[in-house]
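A single protein chain has been omitted from the complex, and every remaining protein chain is retained in its original position.
When the chains are written out, they are named A, B, C and D in that same order, and each has its own residue count from 1.
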Amino acid sequence: MSSFPWLTVLWAVPLVGAVAVAFVPKTRGAALPKQLALAVSLLTLAVGVAIAAQYDTGGGMQLTETHNWISAFGVHYALGVDGLGLLLILLTVALVPVVVVGAWHEADDRNPAAFFGWALALESFSLAVFSATDVFLFYVVFEATLIPAYFLIGGFGRAGRAVAALKFLMYQLGGGLILLASVIGLYVVSADAGHPSYLLSDLSQVDMSTTAERWLFVGFFIAFAVKAPLFPLHTWLADTTERATPGTSVLLVCVLDKIGTFGMLRFCLGLFPDASQWATPVVVALALISIVYGALIAIGQDDILRLIGLTSLSHFGFITLGIFAFSSQGASGSILYMVNHGVATAALFLLAGYLIRRRGTSLISQMTGVEKSAPVLAGLFLIAGLATLGLPGLSQFVSEILVLISAFDYHWWAGAVAVTGIVLAAIYVLWMYQRTMTGPGVPGIEDTPDLNRREIGSVAPLVLALVLFGFYPMPLLDVSNPTVDALLQHVGVSDQAPVVPAAGGDSAQEGQQ
Amino acid sequence: MTAFWVLAPIMVIAALGILFVRKAVHAALLLAVVMISLAVLYAALDAPFLFAVQIIVYTGAILMLFLFVLMLVGVDASDSVVETIRGQRVMAVVAGLLLGLVLVTGVGQISLGAGVGLADANSGGNIQALATILFSRYVFAFETTSALLITAAVGAMVLAHRERLVPKPTQASLAAQRLRDYQDKGTHPGPLPPPGVFARHNAVDTPALLPDGTASEASVSRVLAARGTVRSAPALADDIEELQRQIGDAPHAGRTGSASAEEENL
Amino acid sequence: MNLSLTGVLVQAASTPPTFQKPHIEYAQLWPMLVVFGVACLGVLVEAFLPRERRYLAQTVLTLVGLVAALVGTCLIARDLTSLGGVARGLIAAEGTIVVDGPTVFFWGLILVFAIGGVLLFAERRLEGGLSAFAGQAAALPGSEAERQASSQGLDHTEVYPLLLFAVGGMMLFPAANDLLTMFVALEVLSLPLYLLCGLARRRRLLSQEAAMKYFLLGAFSSGFFLYGVALVYGFAGSMQLSAINEAVRNDTQNQTLLLIGLGMLSVGLLFKVGAAPFQAWTPDVYQGAPTAVTAFMAACTKVAAFGAMLRLLYVAFGSDRWTWQPMLWVVAVLTMVVGAVLAVVQTDVKRMLAYSSVAHTGFLLVGVLGVQSASDMTSGQVTSLQAVLFYLTTYGFAMIGAFAVVTLVRDSGERPPSSPVGPASVVGRRCWAGSSPSSSSRWPGSR
Amino acid sequence: MSVTPYIVLSSILFTIGCVGVLTRRNAIVVFMCVELMLNASNLALVAFARQHGNLDGQIAAFFVMVVAAAEVVVGLAIIMTIFRTRRSASVDDASLLKY
Partner (left out) sequence: MHALHEVVHAPVVDPSSASGVFTLLWLVIALPLAGAAVLLLGGRFTDRWGHLLGTALPIGSFVLSLWMFIDVLGRDSADRQVSQHLYTWIQVGHLDVGMDLLYDPLSSLFLLLITGVGSLIHVYSIGYMEHDPRRRRFFGYLNLFVAAMLLLVLSENYLGLFLGWEGVGLASYLLIGFWQYKPSAAAAAKKAFVINRVGDIGMSLAIMLFFVTFGSTSFTVISASADRASTGTLTALGLLLLLGACGKSAQVPLQAWLLDAMEGPTPVSALIHAATMVTAGVYLVVRSSFVFDLAPNAQTAVVVVAVVTLLWGAIIGCAKDDIKKVLAGSTMSQIGYMMLGAGLGPAGYAFAIFHLLVHGFFKANMFLGAGSVMHGMDDDVDMRHYGALRKAMPVTFLTFSMGYLAIIGFPGFSGFWSKDKIIETALADNWLVGLCAIVGAGVTGFYMTRLMLLTFFTDKRWEKGVHPHESPKIMTIPLIVLAALSALGGVMLIGNWIVDYLAPVVGTPPHENAPLPAIVVTLIAVLVVAAGVTLAWFLVGKRDVPRTAPQQVSPVVLAARNDLYGDAINDTLVVNPGRRVVGGLLTFDRYGVDGTLTGGPVAIGAVAGQLRRVQNGFVRSYALSLLGGVLLVVLALLAVNLA
């Protein structure tokens, strides 16, 4: 394995790009920053692909870099990827070019250079989050992501965005503060155990008292539950997606919020396995509430962006459910779900953005019959929507069924409650589609232009991925499975055997007698 | 201790006086009483050098500076008795009493013993001993105080010194300016007419009458005009008529009329 | 009552006491001396250089002086181990000053922030070539003279020497090894600040009011400090911190004297750091003072005062920790709550930052509470002292940064957050909120 | 000779100074009350110097005088400035900065 610092390059490229984009002289025209941003994001994508190419699906942390940072606290600059990190990294590097293309004109009336600069900065920090293997480093970049996110929300979008940005920031800071307390607590625990260290590999070996472990778990979990978000910490989500630009929402919901569930897997399970199991009933209950509650609330929305945002509440409920069901199907399903949800929701957000741009309103009740004049838009919107509702053949189904299976495995009622989510999803997706796309339309609807090439180009890769991974998800599962196995082994659980073992020689004979 | 028991009540009374006198100057003078009494107490406490410094520097220089500033601010300025901040005075007194109680009881309970006395330390002379300490152990602090003094000087300069940015106008230039204004803006170059000129009254609230009999608004202070207390000069004509009637007939018989009036007055 | 002036004078004449030339460790103290020296030079520049050349000269001179002092501090820090002793320090200037690790650290910190402050002082591109300081402080606000001073581009370049004097006092403050030096340092650092607060070019009324409030309350609090000095001196019989420590350790009598004295000393220091309930001046003064001064003041004063507080509480009263820790807990909690709660409702950004600095003071006080001796800990653990020092570092940078942004935004009104100013201010504000990467040094509970 | 009476006197004077700061409105008088507090401290210092038989207290008192001199200059300059602006030396009038 080469010693080239691939992961550092991975987050450094977009960061440098962000600075470069932000400081492009205004006199050079509005297009230059966009082109530059696109180039940078594609370059990052290339780096991501290069990393994926070097990744050995055998599992374990790879491409690691470890340097002392603050030796007094045992803080390291440590990066590494495993299956989980790699998938999320790939998701991120793939989504950002899509967002750049998709949001090409979103910031035209303001400051495009700033918009794309912040977007790249967000990418950079997110990539660092996904590759950090030091808790402190993770915390630092975890918080750093808020800065670009705040400006993306507060600077661009619709009226009321400043309030939304503030609400976003307050929730995240609240969560971050609790996380900070836990991070400090972690330091105390590790220092008590001998040598203070923040390295994941060291921390996972530390023996903690049950009480300490539980407290720390709760701290970490709350922070991630705000991020993810889970009921009842979700109210920032809808406000934010309603006010921000769709591009921002994509970055926020499809990349940034994944940090929450990523953290649950990486830190809650990785560092506090016993406490995670202890907390499972509560977490599962919360996840189930999120699934049903998010879907029900989404049904009642009239703002299309708000609706899409709230669907994510439901989906994050699924992801959390899978994580805390403690089975390989659940964990792998959750990882897959993160990727698929990212892709599907990104497509949905972007298309909703195009729709709003065309119709001049985001209210579902004021849109009708768009399909007539913009069939491509409608078709893509439908596919993305169907992916969201977990239609088999589209990638989200695979993850959803894995999570459901694991939930059912955990307890039958968990599966039964979670599965109602798929009906509710059908209601909100199809009702939204029905009210926006179908019907006789309003006068003048014929003038609504269909998607142009740029717009199709931004969504087509996403839709393609949805279909591809719906029918052939194994490339993703191959990456995630070893990580999940290692994680579950660390937690100390193994999959439950089926009630009736597969037909072997002996048992079959018994049946005949 | 005689000096102490004599001076202590005086000092406390004088200090309390500072709290109650309304005029700032009185407060300054009462402070001077306290300070000078302090000087005496210093002397009683084997601090002759401080005795001198207290009188010369503190009372003589610092307090005088206070007085100077008081003069500038207005020597007869006095505080009103009414307390404007609600509850401030009560709270201040309560807090003060509490603090005094704590301090006095706390300090009064201490048992310091007889005390070493300064006979040894002052054996080589108080001033010499002080100087020795000052220029050896505390030399750095001493030098640092120079920074304080420079700061004070610079500060006073900054806040009080005003540079003249334009040359002082001479009389000639002022006159030239006045005529230039007349030329440019039509400003009246001469002095304004005084009130009452050509009117029957020369009171300040009576505008002067121009030769054509109209009132000259420039002759009355704008303040009065704003207040609306300017008297109308033509209205005063009633007054004249009245007088004329008293004097007697028509104006053409003025002379005789006036003569008869004089007779009446007599 | 041997009151006899003549006798004293006769004594003085007859037996001159033995005097020994004091030994001053110039090699270790020269950064401070450089600062004072350059300040005096600055005054001379003010006196002899023509007005139009003063700005450049003062700026360059001040910066050179501060940088030189900083370099010196670094050099001293490097040689610190060679100075020996358990505390890795040197008691200099006849025992009135101690140069040890924390001292040097505080020096460095103060100098760095002071350089930042000077740069803010010298900033005058934003207002059409005018600095943030009044053209002529003596001219009445709104008068013709003031307008003329502005139009002629007059500038109080005296602020640079004043700043340097203040920096000198700040450097002396945490290094002082006896109460007297500490008191002098307190005044040396305070007086220039009182003056600087009143020199704003804009909103002069507010600025002057801030100066007066700061001055009156500062003098009031230094009165308490001084009385505390007197009482502690009365208890211990000496001004030296080590002697006081000795007395605290041995003398169980006259505890009230000690306690009242300690309380009053604390009041003086708590006032300087802006802890509740001594925080009342902070918002008003921070708001009224020129922003550059606020930045300088907020960062440097707090560093210096915390340095002095650490030294006082731990060197002089360290053996009597249990007496003052409950009190400090109360103050710390009160400070955190008051700062955090009141910051929420402020509409003026400078006031908000002031309250945030109050809240930070509370956190720092918690850190101060946790300071313990090195032997109590396992190796590799972070000491509370380190934490406080680190926190001060980050806090200072955040404050300078935040106020620098305020300076920038001052005239442009409310800018959309996408402008280049926004990010920096949020970084600053987030540092204030204490949850950003840069100030994640809040380790109150580390044991 | 016990110095306790001196200390008690000094604390009384100090307290009076404190109360004066709180109750008087003329800025100059307020400042004079601060001076009274400093003087009270000085008295305590000098008394303790005698008690302990070393001259540190006297030196301190001397320094206090120097400091007070500088402080008075600065303070009065500030008060003068504000007086010239507002035509008032009352500390209550300077209350624009609040809330």
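The rule is simple: a residue touches a chain if its C-beta (ideal position, glycine included) is under 8 Å from a C-beta of that chain, and two chains touch if they have at least 3 such contacts.
Note that the structure is predicted; figures quoted are calculated from it, not measured.
Novice: For the chain that does not appear here, which of the shown chains does it touch in the whole complex?
Specialist: A, B, C, D
Novice: Which of B:A92, B:L134 or B:L209 touches the chain that is not shown?
Specialist: For the chain that is not drawn, the touching residue is B:A92.
Novice: Of the residues C:T59, C:Q148, C:S242 or C:T323, I need the one that contacts the missing chain.
Specialist: C:T323
Novice: Which residue among A:A181, A:I299 or A:A486 touches the omitted chain?
Specialist: A:I299
Novice: Touching the absent chain in the whole complex: find that residue among B:G106, B:G155 or B:G196.
Specialist: With B:G106, B:G155 or B:G196 as choices, the missing chain is touched by B:G106.
Novice: Looking beyond the chains shown, say which of A:G48, A:G247 or A:G415 touches the absent one.
Specialist: Going through A:G48, A:G247 or A:G415 one by one, A:G415 is the residue touching the chain not shown.
Novice: Against the chain that's been left off, what residues of chain D make contact? List them.
Specialist: Listed in rising order, the touching residues are 18, 21-23, 25, 30, 91-92, 94-99.
Novice: If you put the missing chain back, which residues of chain B would it touch?
Specialist: Where chain B meets the chain not shown: residues 85, 88, 91-92, 95-96, 98-99, 102, 106.
Novice: In the complete complex, which positions of chain A touch the hidden chain?
Specialist: Touching the missing chain: residues 167, 170-171, 231-235, 293, 296-297, 299-300, 327-329, 332-333, 369, 371-372, 379, 386, 391-393, 397-398, 401-402, 404-405, 408-409, 412, 415-416, 419-420, 422-423, 426-427, 430-431, 433-434, 437-441, 471-474, 477, 481, 484, 495-503, 507-508, 510-511.
As a working rule, only the chains that are shown with their structure count from here on.
Novice: Kindly work out which chain lies most centrally, taking the average of its C-alpha atoms as its position.
Specialist: Answer by centroid distance: C.
Novice: Counting C-beta pairs in contact, which two chains come out on top?
Specialist: The chain pair sharing the largest number of C-beta contacts is B-D.
Novice: How many Å are there between the centre of chain A and the centre of chain B, using C-alpha atoms for each centre?
Specialist: That pair's centroid distance is 73 Å.
Novice: Touching two or more other chains, which residues of chain A qualify?
Specialist: none
Novice: Give me the residue numbers in chain C that touch at least two other chains, ranges are fine.
Specialist: In chain C, residues 137-138, 180, 184, 187, 191, 194-195, 198, 231, 234 touch at least two other chains, as defined above.
Novice: Okay, in this complex, where on chain D does chain B touch?
Specialist: Residue list for chain D touching chain B: 1-9, 11-20, 22-26, 28-29, 31-33, 35-36, 39, 42-43, 46-47, 49-56, 58-59, 61-63, 65-74, 76-81, 83, 89-90, 92.
Novice: Over in the complex, which chain D residues touch chain C? Could you list them?
Specialist: Touching chain C: residues 7, 10, 14, 17-18, 21, 27, 30-31, 34, 37-38, 40-42, 44-45, 47-48, 51-52, 54, 56-57, 59-60, 63-64, 67, 70-71, 74-75, 77-79, 81-82, 84-86, 91, 94-98 of chain D.
Novice: Using the touch rule from the top, collect the residues of chain C that touch chain D in their complex.
Specialist: Touching chain D: residues 137-138, 140-141, 179-180, 183-184, 187, 191, 194-195, 198, 204-206, 208-213, 215-216, 219-220, 223-224, 226-227, 229-231, 233-234, 237-239, 283-284, 287-288 of chain C.
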